[in-house]
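Got a structure for you, written out below as structure tokens; questions coming shortly.
The complex is shown incomplete by one protein chain, all other protein chains being positioned as in the whole.
== chain A ==
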Amino acid sequence: MATSKLMGSRVDQLDAHELDEQLFDLLKSRFSDAFKYFDRTNFLTFWSFELDALIKAALLSVLLLQDRPATVGQTLLDLSLVGRNREPLKRWKIVSVFLLLTGTQWFRERCLAKTLNLLLRDRQRAERYSTVTEGVLKLAGVVNFFVFLTQNRYPSILHRLFGIKMNYSQPPNLREVQYDSLSRELLWTTVSEFLAFLLPVINSSKSRSMFRSALRKVYGKVDSTMGTSPHERSLVDFKTCGICSKPPTQPHEIGCRHVYCYFCIASNVLSDDDFECPQCGRLAGTIKNVRPATGLQAESEMSA
């Protein structure tokens, strides 16, 4: 069997591992979903590590069966395992890699602490040693990653240990990367962020009053016939607030004949610099122009 002489690119070697992991997670979640309702006695939870090892063994069995040894992820990226000098791998190496990949996790969870416990006859020290071993392995993995980054061989400690390299089994095609999802995601987050900052900026009462004044310009024939100065105010004007249309509490005015509750007119004028009277369109100006409405007294004096 012919393998190409071309060594796998670093990112492909790492991605192959990632693909394997994802495949494993997928299978595992499918499996636990399928047996979710049959697991009354927590049988599966109890044997979860054995189950994991079994699923891994099933996935990795392709390593043993193929004449060009590769995991599923490596096959997807056209990679295959070869020896240090690009010779075909020896059988014992493949088998031991298979065993280590399937069994390490299980051994660590089930046997490591117990074995150490037996050896040391001291539970605390055994636990300490097992966490330290785990930590040292992790650190070695990181160091190995940085060496791999510059040397382009042995993506994991296991590969380094057995001197296993990854070659392309055929001349590689330049893989096309999909950018659409990334770009769309970026656009979407920006748009939502943009909206979140834009919406509070829009002055709701202001836009409402602008809309109202625009409407008035089109249909505003009712009020134009009547005068709009405070002197022409009638008793009817005192009965309704020009904004909330209820009997005004604390009647105030801004210089036209309409009367408002103090709350209605003050809150509108404060939030909107060029607030106009919604009835006749008189500009309110600053809060100083909001005065207690007069005229009723004058009228009552007149009548008296």
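Here, contacts are C-beta pairs under 8 Å (C-beta built on N, C-alpha and C of every residue); 3 or more make two chains touch, one makes a residue touch a chain; residues count from 1.
Throughout what follows, contacts and distances are computed from a predicted model.
Engineer: Which of the following is the UniProt-recorded protein name of the chain this complex doesn't show: "Ras-related protein Rab-20", "RING-type E3 ubiquitin transferase", "Rab GDP dissociation inhibitor" or "Rab GTPase Vps21/Ypt51"?
Structural biologist: Looking only at the record, the undisplayed chain corresponds to "RING-type E3 ubiquitin transferase".
Engineer: Check each of A:84, A:184, A:208 or A:239 against the chain that is not shown and name the one that touches it.
Structural biologist: Touches the omitted chain: A:184.
Engineer: Using the touch definition from the top, which of A:31, A:106, A:238 or A:262 touches the missing chain?
Structural biologist: A:262
Engineer: If the hidden chain were put back, which residues of chain A would touch it?
Structural biologist: Interface with the chain not displayed, on the chain A side: 9-11, 14-15, 131-132, 134-139, 141-142, 145-146, 149-150, 174-177, 179-180, 182-184, 186-187, 190-191, 194, 197-198, 201, 241, 244, 246, 248-250, 261-264, 266-267, 270, 273, 286-287, 292.
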